[in-house]
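Mind looking over this structure? Questions follow.
A single protein chain has been omitted; all remaining protein chains appear in their positions.
A, B and C are the chain letters, set down in written order, and residue numbers restart from 1 in every chain.
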Amino acid sequence: MSRLRAAIVGATGLAGQQFIAALANHPTFEITALAASSRSAGKTYKDAIRTEKGAIQWFTSIALPEKVASMSVEDAEQLDASKVDVVFTAVESGPAKLLEPKYAKTTPVLSTASAFRYEADVPLILPGVNAEHAQLIDTQRKQRGWKGYILPNPNCTTVGLAYSLAPLHRAYGVKRVHMVSMQSVSGAGRSPGVIGLDIIDNLIPYIPDEEGKVEKETLKILGTLTDGKIEAASIAVSSTCTRVSVLEGHTEVVHVELARATTEAEITATWRGFGREFLAAGYPSAPPALIHVHEDPFRPQPRLDRDLNDGMTTAIGRLRRDEHSPNGWKYVLVSHNTKMGAAKGCILVAEHLAATGYLG
Amino acid sequence: MSRLRAAIVGATGLAGQQFIAALANHPTFEITALAASSRSAGKTYKDAIRTEKGAIQWFTSIALPEKVASMSVEDAEQLDASKVDVVFTAVESGPAKLLEPKYAKTTPVLSTASAFRYEADVPLILPGVNAEHAQLIDTQRKQRGWKGYILPNPNCTTVGLAYSLAPLHRAYGVKRVHMVSMQSVSGAGRSPGVIGLDIIDNLIPYIPDEEGKVEKETLKILGTLTDGKIEAASIAVSSTCTRVSVLEGHTEVVHVELARATTEAEITATWRGFGREFLAAGYPSAPPALIHVHEDPFRPQPRLDRDLNDGMTTAIGRLRRDEHSPNGWKYVLVSHNTKMGAAKGCILVAEHLAATGYLG
Amino acid sequence: MSRLRAAIVGATGLAGQQFIAALANHPTFEITALAASSRSAGKTYKDAIRTEKGAIQWFTSIALPEKVASMSVEDAEQLDASKVDVVFTAVESGPAKLLEPKYAKTTPVLSTASAFRYEADVPLILPGVNAEHAQLIDTQRKQRGWKGYILPNPNCTTVGLAYSLAPLHRAYGVKRVHMVSMQSVSGAGRSPGVIGLDIIDNLIPYIPDEEGKVEKETLKILGTLTDGKIEAASIAVSSTCTRVSVLEGHTEVVHVELARATTEAEITATWRGFGREFLAAGYPSAPPALIHVHEDPFRPQPRLDRDLNDGMTTAIGRLRRDEHSPNGWKYVLVSHNTKMGAAKGCILVAEHLAATGYLG
Partner (left out) sequence: MSRLRAAIVGATGLAGQQFIAALANHPTFEITALAASSRSAGKTYKDAIRTEKGAIQWFTSIALPEKVASMSVEDAEQLDASKVDVVFTAVESGPAKLLEPKYAKTTPVLSTASAFRYEADVPLILPGVNAEHAQLIDTQRKQRGWKGYILPNPNCTTVGLAYSLAPLHRAYGVKRVHMVSMQSVSGAGRSPGVIGLDIIDNLIPYIPDEEGKVEKETLKILGTLTDGKIEAASIAVSSTCTRVSVLEGHTEVVHVELARATTEAEITATWRGFGREFLAAGYPSAPPALIHVHEDPFRPQPRLDRDLNDGMTTAIGRLRRDEHSPNGWKYVLVSHNTKMGAAKGCILVAEHLAATGYLG
C-alpha cells in the first residue's frame, strides 16, 4: 500500500527537523516535498542547513536521513500543495498566517504555528483527549470553501497541562488551576532562541504571549463540541510561564481545585488509565501510555523524564493534597516540548485523521 | 568604642563563610572565635578549609581576611560561649539542636539553623517586618532560665516571600497565597549540596521539608505578638519548592488573593515605601530599600538581581491582576538566599538587637 | 546455549549501573550476582538504590530491568566469585585493591578501577587496538597462582586519546603528543562527584592524578608485547586535564607530531579504516566503526557526538596541519566516558575474551 505524500514547510528550522525525524521510516507518511524560505530554495536540504562557516545545522537525535539530505528545498511561497496529501508546517505565526490558507485550499495543513488556533472553526486536537473535535473540520471546510483545512497543534506548554487536566476534568470536574511553567530553551527555537548569556546561571520569568495561549487553549481543548461549535470549558486557569536552563522538556507545577472530593489513589488510577481506548488503535507514533505517574518524590525531572516513550508520554509526580483549598491538589509534570508538544504530536494527530477519513 | 565579640560556629561551611565575609570590617561586631567540627579543631582557619589535594575552600566574593585566615578553629562542642557577646551558628539542624541550648545559657545565639524555629517562645525576626517580636526573647529567657537566648533566621525561601507579603498584608490583608520557588543550588550548601550531574540540563521538583518550613514560617513572621505569644497570621499559604540550575538567588512565582481591591500603582507604591522607618535607623548591613520593583517584564532574574544592594533587597516584578481570583494578583520575586536569606540577614537582625538592648 | 554468569561489584554506583544497563538482554552474559558495600547488603537492588527521602537513584538511559530490581545485593567482601564466570568491578581504587585479588583467585575480574593498571603483568586492553596484549594474562596467572586474573579498563580519558593515536602510530609513527582534556562531570561519579556550585558558569583546571594516568596508560596500550612483557611505546605524551560543565562525553584537544610526512586525506582514511579486522568479529557491543571523522569544523561536540553508536565510537574533527611543528597535526576528539570509556568498553573486552578462550 502506498504511503501518503507529506510536505514539510519550514523544514530547515528546529521544528521542521523534528518533523523530518519523526517521519523517518514512517509507515503512513512519506516526505515528498520540503519547503523553506526563499533563501533555501533550490538548494539540496543538506546544503540548505549548512552555514557559511561550514556548520551543518541538524539538531535531532537521529542521523539526517540520506534521502532527505539530497532532496531539493522549495520556496514555501511557491509550494504546490495539491501535489501532496498533507502539509506539515513548522514556521512562525507571521508566515503561517499567509501560507497556510493558500495550502488549505487544496490540502489539509497540520501546523505547529499559533496563527489560526483561536478561530472559532478551528479545532485544537490533543490525541486521546478530544479527537471528536475533528468534526469541526467539516464546518471549517464548508465555511471557508476549502478542500483542505488548517489544524494547528496546541502550544507546547498547553500540551502537558491539558493531558494532566483532561482525566481530572472528566472524572471529578476541574474548577480552578494555577500553573507555573519552567520551560526549556528549545521551546524558543534557534533564531536565536534563548541566548547562552541570558540563561547560564539564570532563569527568565517571562515568555511573551505564552500565558494567554496556555489559558485559552486549555479551555478550548477541554471544551465541548455542540452543534458545530466548541464551547470552552469553564475553568479558572491562571499561569506564569518562565524559561530555565534546560534543553528539552517543559516542567509545570500545577495547583488544581476539583469539583468533588477524591483520593490520591483514585487520581493516580484515573491518570494511569487515561486514553486506553485511543491507544488501542495502535497508531505508529502513540506511546504505550499517555500519562506516567511517579512515586519517587524527586520526579519528574525534565532530563530524566522527557524521553519517556520517545517524548510522547506526560510524566507526573509529587501528587499531594493542598489542605488550604477545597478539594485542592498539587502536582508536577514534565512534557516533551518538541516531541508530543510539537512535531511528533502533530504527526500522531495526522495518523488519527488518516485512520478516520480526514486525510488521504 | 570597642566592638562586640562574636563567635562563628560552623565557620568552615558555606554559611559560616558568609558570616565571616559579612563581618569583615564590621563596625559593631568583631570575630573573636571560630568553631567547627572536631575535625577542624586546632587548625588555623586557612588550614581547616584546605583539602587534602590542596584546594582552598573559600567561596565568598571577598578575599579571606588575613586575620581570620590565621585564627585557630575551636571544636564547637568545646566552645566557651561566655567569652563572646554573641554566637552566630551556621550548622545543620541536628548539631544545632545540641549546641545552641548550651551556648544560650550564657550568650545570645543567632542561628541559620531550623532547629528551634517552630518553638512557641522563639521568634523569627525579619528586619523591617516584625522587629517587635523580639520581645518574645524575654519570655524565652524567663521560661528556659537562660542568660542568653536562641534567635533563628527564617528559611532562605521564606525571606523573599515574607518581604513581599508583609506590606500587602498590612495594607490590604492577604487571604491566600500560592508560591512556586525556583531555588539556587547554594541553598543546599556544599557537602555535597546539589551535584552537577543532577542539575545540568535539569531541575529537581522537590526539596525535602522546604514547603512545610516556608508555610509555617511565613505565618509566624506575619503573626501578631499578644500577651507574650505569637498568634500566627491566618493566611492559606501553599507552596511547591524546586531546585534549578542557578548559583545564587531564589526566584519565587507568587499568586496572592487580597482581602480588598486595590490597583497596580497602589501595590507598587506600598512595596516601594515599605520599611522606611526601619531603614531610617541606618544599620550597617541595611540596604537603601527592602524592596525594589521592576517595570521591565523580563525582570527580576536571579543572576541580574540577586546582588542588588549586596543581596539585601528583594526584587519584584511582573505584577499583574489575576482576573480569575477575587482581588487576585501575580508577581515574581528574587531574593538572595545566602545574603539577606542567611548570614547577612542574621547580622542585620543582630545590629537591630544591639541597638535595642538585646545584645552586648 | 547458556550464557556466562556475571557478577557486578559496586552495582549501586554510577559505573555499576552502566554495567547493568550494558548487560540488559546481553547474548553472552547474564547477571547472576550483584554486590556492593555492606550498607546495601541484603536489600533488593531497588531498595539499595532508594534514598531515605525516597529518591530512586537509577541513572542510565534505559529503564531498570525488573529482574535486576528484585535481585538481592550481596556484601562485596562476602561475594563468592567462584559461582560466576566473570566479575565486573566498578568500585574505587582503594576497595578494588583489596577485593579484586580475592575474586581473581577463582575468577576473571574485569575492572574499571585503576588499582592494578600499572603492574607489569597486567595488560590494558583497548578493543581493536591491542587485543594481543591479552596473552599477558597467562603470565599473570602463572606468577600469581590464580585461576582467574585481573584485567582493568584504561582510564576514560585515555580511551579516546589512545583510539585516535593508535592508527596514527601504526601508520606514521607518533613522536610527541600534547593533549588538553575538557572532561564531563559524570567521569567523577556521584559521591559526590562534581558539585553544582563548582561547575555552573565555571570549569575546574585540575583533576587529581588524571594526567599521570593518561600519560602512562597511553604508552602501555600502544606498547609492544614481547617475551611476556609489555614494552611501553616511546612517545612524549604531555597532558592537562580539566573538568567542564558537560554531563557525559570527554572532549580532547590533541596536538601530535608524527615521524613522517602525510596528508589530511591519508590520516582521515587511516582513521576511518581503523579496526576493520576487529569489528569483523561482530561482537555484540562493538560499533560499526571505532572512529568517525567529521568534516563540519564545529564538530565533534560532546552533546551531539557522545552517543554515536551508543557511545562506542570516538568522534574526531578539526584535523589540520600545525605548520609550526615538524609533521605537526591538530585535532579534537569526543569519547563517551561512561560507555566505551568504562562499563560498555569493559564488556566489549569481555566479549572478545569469551570468543578467544579467556572467559568461560
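Here, a residue touches a chain if its C-beta (ideal position, glycine included) is under 8 Å from a C-beta of that chain, and two chains touch if they have at least 3 such contacts.
Small disclaimer: the values here were computed from a predicted structure and weren't measured.
Considering the full assembly, B:56 is the residue among B:56, B:98 or B:120 that touches the omitted chain. Here the missing chain is touched by one residue of A:136, A:185 or A:235, and it is A:185. Set against the missing chain, the residues C:205, C:282 or C:357 yield one that touches it, C:205. The omitted chain makes contact with just one of the residues A:197, A:265 or A:280: A:197.
Listed by residue number, the positions of subunit B touching the unshown chain are 53-56, 61, 200-201, 295-298, 307. The omitted chain makes contact with subunit C at the following residues, 176, 178, 180, 182, 201-206, 208, 236-238, 240, 242, 244-247, 251, 253, 255, 297-304, 317-318, 322, 324-325, 328, 330, 332.
Contacts to the hidden chain, counted on subunit A, fall at residues 14, 53, 59, 185-186, 190, 192-201, 208, 245-247.
We adopt the following convention: only the chains that are shown with their structure count from here on.
Fewest steps needed to get from subunit A to subunit C, stepping only to touching chains, is 1.
Chain centre most remote from that of subunit C: B (centre = mean of CA atoms).
Centre-to-centre spacing of subunit B and subunit C amounts to 46 Å, using the average Cα coordinate of each chain. The distance from the centre of subunit A to the centre of subunit B, each centre being the mean of the chain's C-alpha atoms, comes to 42 Å.
The set of subunit B residues that touch two or more partner chains comprises 201, 208, 245-247.
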